[in-house]
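Dumping the structure here so I can ask a few things about it.
One chain of protein is taken out of this complex; the other chains stay put.
The block that comes next holds chain A.
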Amino acid sequence: MNRARADEEEYWHSSKFRAFTFDDEDDELSQLKESKRAVNSLRDIVDDDDDDLERVSWSGEPVGSISWSIKETASGSTSSLEGRDSSLQKGSSSYAALPKQVSSYSLSSLFKGRNKLPSFQSLSDALTDTGVKNYAPELRRPKAEYKDYSSDWSPKDTVRRMQRGKVCSLERFRSLQDKLVLLDEAVAGHDGNVITAVLIFLKRTLRREILFRELEVRQVALCHLIHFLRETGEQKLLLDLLRFLDRTEEVALSQYREHLNIQDVEKRREFLKGCIGLPFSAEDTSHIQDHYTLLERQIIIEANDRHLEMAGQSELFRKYPRKASILNMPLVTTLFYSCFYHYTEAEGTFSSPTNLKKTFKIPDKQYVLTALAARAKLRAWDDVDALLTTKNWLGYTKKKAPIGFHRVVEMLQRNNAPVQVLQEYVRLVEDVETRLNLATKYKCHDVVIETYRDLKDRIQLTAYKCKVERGSAEEEKINSILNNMQIRWKN
């Protein structure tokens, strides 16, 4: 299936990679538009009673649906409270008069004593009941069912009862042996709810070392306890457990996660500093280190720049006030910020882009792109040019872009670069068709003219004459090329 490079051309043009072009000759979009017109024109014929068809509010919620009603009744409770209340009282009094009218108490539910005691029969229980059981529940369910604390259920029965949602006392299971049997039964039932309940009991009644030791050989229960401790935020116990299990990387990540709950930056920095020594994988360790270093930097830059901004001395900050603080922003955002406000600083300062690049080993491509975006935003076209210029060892300069010049052009165009600036980079777009498209779109006449000349395309060049101004230098250029007898036109 490995396609040779030579096949690429064919592959790009084969139909299956055409994402969404309709096969029909006539453009599908116009077809859609046409059907829409057809449909809309029908509105004049039949209208008005539209709403009777489907009773929906504009938001599409069918009138009477639950989420629609929440809004309805909730708003009613605040706005027309009084009116509602009076009607409500009437309503409730009529309920009192006819207590059983609306309810659907069935004979069987009365037998089950449903209204007297909380019964936890679930849908599936009810459905799997046989008919006999429905009408004479006492035959199969002893009265003791309702008395939880006095009876002597086996671990298995206890678990089964808990699965059905009944509250059971677990205090009777005193010996370690009993407790472990209970836990194993719970695990065998797969019901996380019950497993967790048993674990809560064990956690409360067993010594920590014993609990840990027993869980180590019971992986499922162990996972539930870890999940439970995470949910309830018992961080200390969780870390102890993970340490006991020698799951050091998890300990590290779990501890690192905590930093998200620390709002104060100074405290957060301190905390991250403590995370560096944790047993992460080698790769992650360097990321955590970087995270700490970055925040440390950001705190320094933030303090400095806030001061600068307040003082109002710096023109840059006056002209482009900061929209947000740089604290806790990603590295690339920080780099953008420093390319925007601190571009010319010497490498020695913490806020200089080159310093950031070195400290965090930012790849060239990423750096150039970010710097380009920042300098283009400031319309510092010289900086843009410098970023795209490389010198080889003989001292010749050459233009080079990390992401295709067409992307560069788009980026500059978004920042309203003048034609003279754009032109230079449009010219460097390698693919002729893309180059022509961009040049035409952004009115880089010189590039269009030169490209047609190089293509020896007299027809297109002649046609382009009407796009340039009468008597302009461009027109003159076209004419002189067209009159050039040296060129062998292809058409």
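Annotations for the structure displayed:
We take it that a residue touches a chain if its C-beta (ideal position, glycine included) is under 8 Å from a C-beta of that chain, and two chains touch if they have at least 3 such contacts; residues count from 1.
We take it that contacts and distances are computed from a predicted model.
Taken from the listed names "Proteasome assembly chaperone 3", "Vacuolar protein sorting-associated protein 33A", "Fibronectin type-III domain-containing protein" or "CAHM1 protein", the protein name that UniProt assigns to the chain not shown is "Vacuolar protein sorting-associated protein 33A". Only one of A:178, A:191 or A:240 touches the absent chain when the whole complex is considered: A:191. Note on the undisplayed chain: of the listed residues A:214, A:234, A:290 or A:309, the one touching it is A:290.
The chain that is not drawn here is touched, among residues A:220, A:327 or A:428, by A:220. When the full complex is taken into account, the listed residue touching the unshown chain is A:260, out of A:217, A:260 or A:310. Mapped onto chain A, the footprint of the missing chain covers residues 1-3, 16-17, 19-20, 22-24, 28-29, 31-36, 38-40, 42-43, 45-47, 50, 53-54, 58-62, 64-70, 73-74, 76-78, 81, 85, 88-89, 91-92, 95, 102-105, 109, 114-115, 118, 120, 122-124, 126-130, 133, 140, 160, 162, 165, 167, 188-194, 196-197, 200, 219-220, 223-224, 226-228, 231-232, 253, 256-257, 259-261, 283-284, 287-288, 290-291, 294, 328-332, 360, 362, 365-366, 369, 403, 407.
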